[in-house]
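Here the complex is missing a single protein chain, while all its other protein chains stay put.
The block that comes next holds chain A.
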Amino acid sequence: MSLGPYTSFIVTSYTLVAAVVLLLIVWIAIDYRHQKERLRQLDASGVTRRSGRQATDVR
């Protein structure tokens, strides 16, 4: 597959899209772990939800 004289424009476009999509995935995964950790800490400190369920119950 030859991309001709505009290879740099095509490769840069695809690389950038891949990088931004990867960043979104990593950001969402880190945010999830962060929120779960905060809920775990609240659980450990004895705070419970009004329903009586544990804070970390995310089913």
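Note that a residue touches a chain if its C-beta (ideal position, glycine included) is under 8 Å from a C-beta of that chain, and two chains touch if they have at least 3 such contacts; residues count from 1.
In this section, contacts and distances are computed from a predicted model.
Asker: Name the omitted chain as UniProt records it, choosing among "Heme exporter protein C", "Branched-chain amino acid ABC transporter permease", "Tryptophan halogenase" or "Response regulator".
Answerer: "Heme exporter protein C"
Asker: Suppose we count only contacts with the excluded chain; which residues of chain A make the list?
Answerer: 1-7, 9-10, 12-14, 16-17, 20-21, 23-25, 27-28, 31-32, 35-36, 38-39, 42, 45, 47, 49, 51, 53, 55, 57-59
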